[in-house]
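A single protein chain has been omitted; all remaining protein chains appear in their positions.
Chains: A and B, in written order; residue numbering restarts at 1 for each.
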Amino acid sequence: MTHLPILIITTSLLVAFVLPLLGRHFPRAVEPLIIGIISANIVQVSGLLLYVNANGTFRYALGGWSPPWGIALSIDALGLFMILIIQSVSLGILIFARDDLIHEIENSLKPWYYTLFLLLLTAMTGLSVANDFFNVFVFMEISTITACAIIAIKPHPDCIEASLKYLILSTLGSGLVLFGLALVYMVTGYLSFDFIAESLPNAMNLYPLNIIVSLALLVVGMGIKAALFPLHVWLPDAHSSAVSPSSAILSGVVVKIYAVILIRLLYTVYGLDILAHIPISQILLTMATLAIFMGSLFAMGQTDIKRMLAYSSVAQIGYIFLGIALLSPSGITGGILHIANHAIMKSLLFLAAGAIIYQTGIRKIKDLVGIGYQMPLTMGIFGVGALAMVGIPGFNGFVSKFHLAVGALEAQQPVFVIVILISSLMNAVYYFPILIRAFFGPVNHQMKFDQLPLGMVISLIGFAVATIYLGLLPGGLINLAEAISQFLLSRS
Amino acid sequence: MADLVLQTVVKLLIPFIQMYGIFIIINGHLSPGGGFAGGTILGSSIILYALAFHVEDALAHYSRSRAKMMESAGVVAFALIGLFGIIRGGHFLANNIWGLGETGTLLSGGIILPITLAIGIKVASTMITLFFHLLEEKKL
Partner (left out) sequence: MTFLEVVFDNYFYLGSITIFLIGFHTLLTHSNLIKKVIGMNIMETAIFLFIVSIGYIRDRHPPIVVEGEPHMMINPLPSALVLTGIVVGVSLTAFALSLIVKLYKYYGTVDIDEIMEIRSRES
């Protein structure tokens, strides 16, 4: 049981490098293998989650060398929760990708696409459980390179330019993170989170400047990678030009993993005592509020549907950072819930947009008139995602927004309740016109049913069911998120 | 651009470069060096050959498909060595397959030597593939 975390990472890595060889000789075995390995990972993570719930968190020391000599993975509820989201969402995306990729990239590149995809998953899995700066840095770079590669794999100049922009800004982000961790190492002498957390309070008395600068560098570095508002410039190009499965995974999961690392750093490494000396909470709250408003404002002005969804991601990242920065139990719960809920909603929306592009080739919002009569199922599912995004009760977006609002009240900053309410209205302003155009426009088409491959339909329905299920019966997820926020607050 | 002096010197140099690369790899647990440094040196010998002769000649010696195979093989070997530690009852990458041997001799350090070898193979073929890709400006 205790070996499962490393098995998830290693088997994914193994399969990722076997896939291109397999793709040459048995191309038909590639897709069943990758779907099989991700399903196996989901089973393993669920088992681990139950084990951790019963027995508490533990450390997995690689090679039996315990820190500070060796590397240890932290197997706790936060990391496992994130792995579960990563693997489940990507399972849905891969089922969709099977049929979608044929249209977008060359057939000979498909095994390589899956290799990159699986490497990205491995890197994100590693990031969720990494418990030292060394592993965080290495996995961060792997996920940067693979994330850029699954954008650039589509042979279109826009994709290549977007990928290059993403790569350069990400490198800047990693550089800042590296500088930050060097400053932490300078005053503590450790890279392992547990030991840093132990020696930081003492170091804070001796070298406060180092720690403040390191925190600033880490927050900005992670902020660039997580596309927090003023640092989001790479996101719209990258997420809108990529193939739809890549957009879904990038917008749904990849940007959030850096928020998770930041949560881990702020709460378990720096701790609330040190954060109380530094106005980092106020800075993050301001950036989050700006992200929520500006992301929605930019989204309103877009004419391309995928670009609009990308700007909407900028706004939603703002919600997650709002939850993190409120420093109150319900705020963290809301932030963590929003990580899960937004991963599902945004993947759903990007895949639905991908299905529209697959069948009709339409990307412009103004051309979507009457599309609801051609593709009732897809547009219905898009509607589910849009309603969840706006935060209508009964869909999962409402649950996390509600917790965020409660968290704002708990932190005695009711102004953020108003922020959440206004931004929900702004979401409605850019999501509802699409639905109105699709279903209530002038009818000049015969009523038809969607002509999509089976895999796409299954994946879309799966995401829609998850959105509604987590909206109506969110109990289990809320319990998990509350357990995580308790764990984080007890550590600091 | 077939230059006789250049080609002769390169032909003479390459065995020594490769020998040095292999030395760095298999002495990785005894002295500075190891899989990455040695693999880069090994890879650079093929790059030197490609520069002095023709890319096609270099590809004849070390084809694309072989480079890709080697790249995958390096990672697979690393992961399998790591998993073997679990099978033997320890943790991932546990050094419990062979005895540790006598400090300072070549056959010591347990699994470190096979791991540096796997990394060396991986890095050498990655360097070569990177070079070929940039040189030919073609897709995969």
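Just a few scattered comments:
As a working rule, a contact is a pair of C-beta atoms (placed from the backbone, for glycine too) under 8 Å apart; a residue touches a chain by one contact, two chains touch by 3 or more.
None of these values were measured; they are calculated from a predicted model.
By the touch rule given at the top, the unshown chain touches A, B in the complete complex.
Screening A:186, A:276, A:421 or A:473 against the full complex identifies A:186 as the residue touching the chain left out. For the options A:34, A:84 or A:148, the residue in contact with the chain missing from this view is A:148. Listed residues A:7, A:29, A:138 or A:272: the one in touch with the omitted chain is A:138. Where chain B meets the omitted chain, the residues involved are 30-32, 36, 103-104, 130, 133-134, 137.
Residue positions on chain A in contact with the hidden chain: 134, 137-138, 141, 144-145, 148-149, 152, 157, 160-161, 163-164, 167-168, 171-172, 174-175, 178-179, 182, 185-186, 189, 191, in rising order.
Note that in this section only the chains that are shown with their structure count from here on.
For chain A in complex with chain B, the touching residues are 3, 6-7, 10, 13-14, 17-18, 20-21, 24, 60-64, 108-109, 112, 155. Within the complex, the chain B residues that touch chain A are 65, 68-69, 71-72, 75-76, 79-80, 82-83, 85-86, 90-95, 139-140.
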